[in-house]
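Comments concern the structure below.
Only one protein chain is missing; all other protein chains are in place.
Entry: chain A
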Amino acid sequence: MNTPQPPRWAKTLLRWLHPENTIEEVEGDLDELYAYACKRSGKTHALLRYLLNVLTVLPPFVRRRGGKTQYDQPFSLSPDMLKNYFKIAWRNIVRQKAYSLLNIAGLSIGMACSILILLWVQNELSYDRFHTRANQLFRLTCSAGDFKAAVSPAGMARGLQAQLPQVKGGVRMSKPSPMLFEVGEKKVEEKRVFYADSNFLEVFSFPLLAGNTATALSDPGAILITEETARKYYGTADAVGKTVRINNHDNFTIAGVLANTPSNSHLQFDAIIPMKTMASWNWDLKNDTWGNFNFYTYLELDEKTAASGPARQKLLQQIGKMFKAHGETIKIDFQLQPLTDIHLHSNLQIDVPGHGNIQYVNVFFIVAIFILAVACINFMNLATARSERRAKEVGLRKVVGANRYQLVFQFLGESLMFSFLSLVIAIGIVYLLLPVFTMLTEKTLAIHLLDGKLLMSLLGIAVLTGLVSGSYPALFLSGFAPVKVLKGKMRVAGGNLLFRNALVVTQFVVAIVLLVGTAVVYKQLDFIKKRNLGFDKSNLLYLPMTGELGGKQQALKTSLAQNPLTENFTVISDLPTKLESGTVDVVWDGQISRNQVVFPSLDVDENFIKVFKSQVLAGRGFDKMFLGDSSSYMINEKAMQVMGMNINNAVGKPLTFGNTKGTIIGVVKDFHFKSLQYAMEPLILRLNKWGGVVMVRTTAGNNEQTIKALEKINQRLNPAFPFTFGFLDKDLDNLYRSEQQMGGIFNLFAGLAIFISCLGLYGLSAFMAEQRTKEIGVRKVLGATVAGVVGLLSQDFLKLIVIAIVIASPIAWYAMNKWLQGFAYQTTLEWWVIGLAAILATGIALFTISFQSIKAALTDPVKSLRSE
């Protein structure tokens, strides 16, 4: 027919924007009106009217037609409904006991893990934040090329304070020095004793329990001890005014009792002695030197400078200038290290011991989230897999008028119930595991439930877990169409299966990455332990020369030499676990620029090469036969390279160390004198003239007798001091303590992650087997073997695990390579490690599935087919 048609675009617009349920009649009406207007008043007029009419039936003008039938929506939070929700949830938990157990166990273990890790992370992050002006405090550190150290010269604190207005205060701390404390009968060597400036208590916020804060550290004969130390010696915290004898030599009066050092302080001390005491004998302090780097300097900056990076940069430049103006020629850069960064961000040498590592904190934080995610995934997986069972309930609820929001609310509420139940159990587990975890991390962690912040975060975890794990089942279940469900035509949609499979893959990716991580951490530890250090570390016993031993060196040496057990000994200045001395003041032939490279130095005696079993590559070791050896030097290979010499020409070259001119008499093969985290550094060996540590090479099996012999010698020569000794290999192992801890924790959590994943897998396989009961029955009737059926059931999961392996491998590879880069000497990351982890994961998974698949395969087909 020839009826005029309105413009197409206007129609499209109408169809696009007009409410769907009235579009048909409106479109028809509008067409009719248009045709009528065309006839009456022409096309232009009709078009205008049409457009106007279209506009008035577009949103926001148009009124929407409600549904044909409108009932009052029941209030979803009405008490009756709530009661019903709880009842249904409880019945579901009780009716499907195994399923509920799997769910709650998985969730609570996951939560307990995360809580433990988060406790640890929180503890690590809280270091040194308890100081009132923590954000204004900085430690002055220095670096010369690659050699970064936490120490600075004694004179700088006062010098900077006097000349730079930005520096409001400065405290110097000595390195910790072990001292023999004597109170009455009690005689103990205290290792954590520091000397500190008198304003120590003002700058830091270590509370003083008794004594006068202002004067406590101003009297040279005074000492501050912690409450714990006071209890140890006096049996009471009230120790002010009492005396303690130190190193059999000086009496100190206790001027105050400090609260025990908070465990989250990087400075851990048992006693503090005023710096003035040290100033009476220390050369550095007497001369206010700017040249020797022996003290820790903490600076308090004004708020403005502390807050702004550029201002601190400027300050550093000024410090550098002042350093030069003091006539120091060493090329050295200073840094300001924020106090709160010291614990986690410090990789400096010559630092106080016991630092953490931000990398580990990050890694564990991520692991905590992963484990929680794995637990959530379990929950989602099982809930969706079991959704068919509840489909009827959903259908019925919808039929009697529940809307989607109510159902979402119901299922979310249920998962929240699960998660809160799990939280309660998790807290119980945490209480049980805390002692073990404390042992593993060597930290005093505690869970204080009454602490508002902790409680909030725990509740937060529970709510988050509940919402995340409940979200998918809630949205999925509430979307069922009641007609289909009640007819029983419910088929698990492909999308649902895909989603579930993706979840399983994610779980196993996490598990495999953690497994590889564990393997690599252990491999690296093993590598470090087994690495040839350049000397034989086994059976090396050491005896530090404390007290009177230093003065009686000759007698000591004679007695050692007399006993066949101890005759194989040497005296060296420092243990090769942490060599802390170093200088840049070295001059050699052909040197290009002075004061560039830091040379650590070790003072050894004539027996060193023999006792340590290290190798001389050229020249000779120190020898009593040569009288001039006091000005002779040995160097290591690295030093030889740094100095631009080679094996053939190094021996005999002149070398000036400090103010002593001498010659190189030998080149020793590189041996490790520091933690393997640091690359090999150049080393200069000097002839030991002052003592240090006696190292005795014992023969295997004679350790106890040797220790007894040493103790006897100590008792005779050094009766006032207790006998202390140690084994070098043990100390070396201790260097890698944090790595060992990391390995232990990683191991624990990898295991748990796998366990949780397996719980989920177990539930899922049970469900799958149940669903396929009939199929299996038919297959068996037709002649399928048990092995065939098990294979069939395992196949699906195996595919997922293979995908997980493919995804996890590169992730694990990348992450572990990153971690290994932190070591100067690293083990190689080989493919077999990942392969092993993959095989292990597959094995565990198949083992888990086998329970259900074998059970299903063994079922008598008569039973499974009889019903119906």
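In this section, contacts are C-beta pairs under 8 Å (C-beta built on N, C-alpha and C of every residue); 3 or more make two chains touch, one makes a residue touch a chain; residues count from 1.
By our rule, contacts and distances are computed from a predicted model.
Asker: For the chain that's not shown, choose its UniProt protein name out of "Transcription regulator PadR N-terminal domain-containing protein", "3-methylmercaptopropionyl-CoA dehydrogenase", "Glycolate oxidase" or "Glutamate/aspartate import solute-binding protein".
Answerer: When "Transcription regulator PadR N-terminal domain-containing protein", "3-methylmercaptopropionyl-CoA dehydrogenase", "Glycolate oxidase" or "Glutamate/aspartate import solute-binding protein" are compared with UniProt, the left-out chain turns out to be "Transcription regulator PadR N-terminal domain-containing protein".
Asker: Using the definition of touch stated at the top, determine which of A:31, A:536, A:580 or A:796 touches the missing chain.
Answerer: In the full complex, the listed residue that touches the missing chain is A:31.
Asker: So which bits of chain A touch the chain we can't see?
Answerer: Per the touch rule, chain A residues meeting the hidden chain are 3, 22, 24-33, 36, 52-53, 55-57, 61-66.
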